[in-house]
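Note that this complex is displayed minus one protein chain, with the remaining chains in position.
So that you can tell them apart, the chains are marked A and B in the order they are listed, and the count of residues begins at 1 in each.
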Amino acid sequence: MGTAELQGYASFFMSLFLVVMLYGYILHLYRSEKKGEKDYEKLGRIAIDDEIDSTPVNSSDPKSKENKE
Amino acid sequence: MFHWLEKNPFFFSVGVFVVIAFAGLVEIVPSFAEAARPIVGLKPYSVLELAGKEVYKKDHCIACHSQLIRPFKAETDRYGQYSVSGEYAYDRPFLWGSKRTGPDLHRIGNYRTTDWHENHMWEPEELVAGSIMPAYKHHFTNIADIETAYAEAVTVKEVFNTPYGDEIKAGEEAWNAYKPQVLEEAKAIAVDMKHPEVHEALKKGEVPEIVALIAYLNRLK
Partner (left out) sequence: MQSNASLEYDYSVAKLFTYTTILFGFLGMLIGTLIASQLAFPELNYMFGEYGTFSRLRPLHTNIVIFGFTLSGVFATFYYVGQRVLKVSMAESPFLMTIGKIHFWLYFVGALVGVITLAMGFSASKEYAELEWPIDVVIVIVWVLWGVSIFGLIGIRREKALYISLWYYIACFLGIAMLYLFNNMEVPTYFVAGGIGSVMHSVSMYSGTNDALVQWWYGHNAVAFGFTVPIVAMVYYYLPKESGQAVYSYKLSLLSFWGLMFVYLWAGSHHLLWSTVPDWMQTMGSIFSVVLILPSWGSAINMLLTMKGEWNQLTENPLIKFMVLASTFYMLSTLEGPIQAIKSVNAIAHFTDWIPGHVHDGTLGWVSFMIMAALFHMAPRMFKREIFSKKLMETQFWLQTTAVVLYFTSMWIAGITQGMMWRAVDEYGNLMYSFIDTVTVLHPYYAIRALAGLLYLTGFVMFAYNMYKTITASKRLEEEPQFRSPMAA
């Protein structure tokens, strides 16, 4: 098998893999939101509410609302 | 898995890197060996030509001139045989350019002569009415750096196995021994030139930029 063929196969399968991943990601996004595990749209608030003392949307402090996440 | 990726900046970065690096890996790396092979009979640039290529680079001729003839009839009619990969094997860097404000130069050596270049670089408008190319009068007084050109020849020979003769080797001594050869080559070109400052410089053992540049342009065939 020449390099050109190898390149062809490599690019085809990598593309396929990444396309599957991307669709998997779309599924993941909508599914986890439907199940109520995670609210992605809430993350949009990070830019709006960005004072240094405002409550983080996803806090790194374990005591705050980790369980609500 | 996705959830985890979003929360781990490190692995997230690795993921991004893999996705963006992959195209380069597949596209570029494997074809390296094939594309680098020179066509039969291709000679490496002489030291004087390398010095000329430096002038070409220094004044960024690629801002307006390409060195790539595409396989269309309109282009081969205008500039000659279309370009093939192996012709560029000794071009470090490649000088294809991306814009033709002026014409392509890949085979300029086939249809322009030393005296044409000399007059043209001095005053482009006189040869080509309506030309918007600036005159490069400073090429007649600036001295080309042939020593650096020699250093380049040594480097490509040592590092990339470009087929230069044994007399091209590292060190001050080898350069001093080689220098007269470069001057001879320059004088052979200057025979067709009329500007007195060019001849004066050559007498002093210096090569004006214009001579090196013309050596390079004549070589483009």
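Operating definition for what follows: a residue touches a chain if its C-beta (ideal position, glycine included) is under 8 Å from a C-beta of that chain, and two chains touch if they have at least 3 such contacts.
Everything numeric in this text was worked out from a predicted model, so none of it was measured.
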Residue touching the undisplayed chain, where the options are B:85, B:113 or B:181: B:85
When the complex is taken as a whole, what residues of chain B touch the one chain not shown? 6-7, 9, 12-13, 16-17, 19-24, 27-28, 31-32, 35-36, 54, 56-64, 66, 68, 70-75, 77-78, 83-103, 128-136, 138, 142, 145, 147-152, 154-156, 158-160, 170-172, 175
Suppose we count only contacts with the excluded chain; which residues of chain A make the list? 4, 7-8, 11, 18, 22, 25-26, 29-30, 33, 40-48, 50-54, 56-61
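Keep this in mind: only the chains that are shown with their structure count from here on.
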For chain A and chain B, let me know how many angstrom lie between their CA-based centres, rounded off. 47
Any idea which chain B residues touch chain A in the complex? 2-3, 19, 22, 26-27, 30-31, 33-34
Interfacial residue positions of chain A with respect to chain B in the complex: 3-4, 6-7, 10-11, 14, 18, 24-25, 28-29, 32, 37-38
